[in-house]
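Below you will find the structure I want to go over with you.
A single protein chain has been omitted from the complex, and every remaining protein chain is retained in its original position.
Right after this comes chain A.
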Amino acid sequence: MTTPILTLTIDGKEVSGLATETILQVARENGFSIPTLCWLEGLTSVGSCRLCMVELRGSTALHPACITLIQEGMTVTTSSERLLRYRRAIIELLFSERNHACAVCVVNGHCELQSLAQQLGLDHISFPGLYPALPVDASHSRFVMDHNRCILCTRCVRVCSEIEGAHTWDVKDRGIRSRIVADLDTPWGDSTTCTGCGKCVHVCPTGALFEKGKSVAEMFKKPPALPYLKATRAQEV
């Protein structure tokens, strides 16, 4: 059975896509840019960061483009004053929730949160900082997990589970108390499941996961080609 091709309108332009595709996929294929943080090509979309929210005609709610499938005749708006306001608020909340001191962060200049703030024209954070006391887990021989920089995008959790197949990472607790944990909340260095592959480090959009002993100039993220890895793995099976 072939997948039907649907037509829709994105920002006034008529486009088409497969019925299995999301708004984000079709928008990007047609050159529209929608900001994302938790989404990464090759990983399951979870729609948690909410940056990719778009407006749909006929609906007052905003819809995350990364997990909303296209529909025939859909009319999508990817950027508006309202969307920009919400996107800025999301970034501001992420900055205020944990301790992000860009100046002393090892991925300063290579950070997706930092560049998104700049792209969205964010020049200050209007919310008060919470300044939570968070640990830094440096027990692993090669990598470090700094909870102060974590934005809970769960890219590390998904890449470890879906691509590496180790499922070392998971999320404990709920809401603002959520933390990324290794192996049922044990120090990363004691993990018996971690293969040390470093995929989590390189898909992390911020300085939450980084390589030990690398300076700011060296510690830029090299996201592995996840769709390629996934495809070759499927062939092996």
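One rule holds in what follows: contacts are C-beta pairs under 8 Å (C-beta built on N, C-alpha and C of every residue); 3 or more make two chains touch, one makes a residue touch a chain; residues count from 1.
To be clear about the criterion, contacts and distances are computed from a predicted model.
Colleague: Hey, which one's the missing chain according to UniProt: "Peptide/nickel transport system substrate-binding protein", "Transketolase", "Protein-methionine-sulfoxide reductase catalytic subunit MsrP" or "NADP oxidoreductase"?
Modeller: "NADP oxidoreductase"
Colleague: Among the options A:V26, A:A117 or A:V144, which residue touches the chain absent from this view?
Modeller: Residue touching the chain left out of view: A:A117.
Colleague: For the chain that's not shown, point to the residue among A:T9, A:N30, A:S48 or A:N108 touching it.
Modeller: The missing chain is touched by A:N108.
Colleague: Pick out the residues on chain A that sit against the missing chain.
Modeller: Within chain A, the residues that touch the unshown chain are 95, 99-105, 108-109, 111, 114-115, 117-118, 123-126, 128-129, 131-134.
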